[in-house]
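The other protein chains are all here in position, but one chain of the complex has been omitted.
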Amino acid sequence: MNPVNYLYLAALLFSIGATGVLIRRNAIVVFMCIELMLNACNLAFVAFSRMHGNLDGQIIAFFTMVVAAAEVVVGLAIIVSLFRSRHSASVDDASLMKL
Amino acid sequence: MENLIALLVAAPLLGAVVLLCGGRRLDRTGHWLGTLFALGSFVVGVVLFMDMLGRDADDRAMHQHLFSWIPVGGFQADVAFQLDQLSMTFVLLITGVGSLIHIYSIGYMEHDERRRRFFGYLNLFLAAMLILVIADNYLLLYVGWEGVGLASYLLIGFWQHKPSAATAAKKAFLVNRVGDMGLSIAIMLMFTTFGTFAFGDVLAATGETSEGKLTAIGLMLLLAACGKSAQVPLQSWLGDAMEGPTPVSALIHAATMVTAGVYLITRSGAIFNGAPDAQLAVVIVGAVTLLFGAIVGCAKDDIKKALAGSTMSQIGYMILAAGLGPIGYAFAIMHLVTHGFFKAGLFLGAGSVMHGMNDEVDMRKYGGLRKYMPVTFATFGLGYLAIIGFPGLSGFWSKDKIIEAAFAYDDGIRGWIFGGVALLGAGITAFYMTRVMLMTFFGEKRWQPDAEGHEPHPHESPKSMTIPMIVLAFGSVFAGGLFSLNESFVHWLEPVTSFEHPHPVISVPAITASTVVVLLIGVAIAWFMYGKRPVPVTAPRGSVLTRAARRDLLQDDFNHVVLVRGGEHLTRSLVYVDHTLVDGVVNGTAAGVGGLSGRLRKLQNGYARSYAVSMLGGTAVLVAATLLMRAV
């Protein structure tokens, strides 16, 4: 199969993720969309790795996963504490830099 | 002997410092101290005079260099004094009359709680006036020039609690400042032309520059003289200056300070001799003021203001004479000295009358005072005869010479015009002075109780006041004759001012005769108007000319409308402009920046999604730009 198709898929996934970040209000969904965008990037990296015939892309994909994992931990913690104080997970409610 | 010159100034200056800084401790002795310092200065003056008389006519000028004042590059101003015959004349007049007026003030100001300060100011005046006449360069003269202006300001406004006095003082200072501007510019012109402004150097070098420069300098000096000597067009302050205590009017606004302009022009004779146009301007100013002052003097009912008009007019004579050149300088100074005697005497007499009349100044409320104040009447009367030029008295000798010199101006039509004006002025002088005399001392008594029911009790003044008046009366009678013996005064001044005999367009005896005739006509008219008929207590409406003359020929109204009102509008609109326009531009910029940032702030709405959009948009733009750059 032509590796370019993987790139098309990555672009599609990234677009879906970006759209989700922009239009959804629920913080959890926004968060999942961000993960989607990250994974779209990972897909693209792996595809590029394949196309160029070296391992650089795969290595960066690992880095991305590590960053994503760290981000999930911090992000979820923030969302949970926000939800506790406001009883809502809407991103629009948190428009001020205070609780 | 030269080292004594500084002492002339130092004595009254020390007096001023001691009296003004001494505080209340000196309240009881202050007036004696002040008088002592003035007398001390007079004694030094006399000693120097004796010394001067003992030397040859050409060797009489003395110099004293104290220290270098402002040395900057080519600009070298020194504090140095020069005492020659001209300065000596002034020194004796200033310290002599000044001392008499100090003595007079002891009595006159007896009940004033601020008497000590009054004497301090008087001493300050003496010091400044002496600096003015013995300075050896124009810049130091300027110090004295403004110094007397300051003293005059302080003394006119001495009764500061009266708003009219405070306003008059301010007005005098401001009008004088306009004149001072002329003096500053003249000094600057001298500096750029001659590189110096010391009398000796400038006056010796006048031949080396163009007539245009000399005319410019001369006109600027004339402006200065106009301010200080209350000549048209800067005369308006003198009438108001009568708000000051009467001894001040006598000393400063009659005998000494207001004659400083005459001194300035005479001292700068070499400049004027080289600039006939400037001389003509001087003569015109003198002639116009001579008539102006005389006309104003005819209409005033306030005795001091009538005398002020007269002062203006008499100084007009002196300025006229000084503008005539070497034929007039000596007579200008001679008239200045005799005028110093009789006008100071007249003012002191007026003060004595006011002293006895509860400070009433309206002559319509006097009348018949000769019985109550015999000494005042006699001295005032002698002063009166002197000022109208009664043959044999001081004024006759000096004024007649000026009229002669005026007739000799330029041998032609100018001689006739200015001679005629001078002659006419003599007649008007006789008229208004007779009017003053008749309204004050003759006729029926017209005084009434004032608002609180106090009836004035006219009485003769104390000895401290009458003695100075008597001394001045002697001067009014004999000084002129003494000076004219063998033309002694003219020869005394000749080394400084140079002298040429005037050659009038008509013969001298004819002039003298017509002067006497004009004088008699003036007296006669006044007698018919004020002696024969009773004087109404409230002033009649009078003709248009009378009404204008009462208002100083509308000059003050003009000033008020054009300068005061105009100035107020100007400053007010400028304040507005500063606030709205100049500041407005700045505040507008600030508001613009503020408004813009207010708009920009709205982008920072706190919604994570809108930030995400801008991030995405930014990324898209960056990617597009990168691709575009690569494509190109």
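Letters are used for the chains, namely A and B, taken in the order the chains are written, and counting of residues starts over at 1 for each.
Heads up, the rule we're going with is that a contact is a pair of C-beta atoms (placed from the backbone, for glycine too) under 8 Å apart; a residue touches a chain by one contact, two chains touch by 3 or more.
Rule of thumb we're sticking to: contacts and distances are computed from a predicted model.
A chain of the complex is left out here; the name its UniProt entry carries, from "Putrescine-binding periplasmic protein", "Chemotaxis protein CheA", "NADH-quinone oxidoreductase subunit M" or "Sarcosine oxidase subunit gamma", is "NADH-quinone oxidoreductase subunit M".
One chain is not depicted; across the entire complex it touches B. Contact with the omitted chain, checked across B:V143, B:L203, B:I417 or B:V613, is made by B:V143.
Touching the chain that is not shown, out of B:K213, B:R435 or B:R550: B:K213 (per the contact rule at the top).
In the complete complex, the residue from B:V561, B:V575, B:L596 or B:A620 that touches the missing chain is B:V575. Within chain B, the residues in touch with the undisplayed chain are 20, 67-75, 79, 139, 142-143, 145-147, 150, 153, 157, 160-163, 165-167, 169-170, 173-174, 177-178, 180-181, 184-185, 187-189, 191-196, 201, 205, 208-209, 213, 567, 570-572, 574-575, 578, 582-583, 585-586, 590.
Heads up, the rule we're going with is that only the chains that are shown with their structure count from here on.
Distance between chain A and chain B, defined via averaged C-alpha coordinates, is recorded as 96 Å. Those residues of chain B that touch chain A in the complex are listed here as 605-609, 612-613, 616.
Interface residues of chain A, counted against chain B in their complex, comprise 18, 21-23, 25, 30, 91-92, 94-97.
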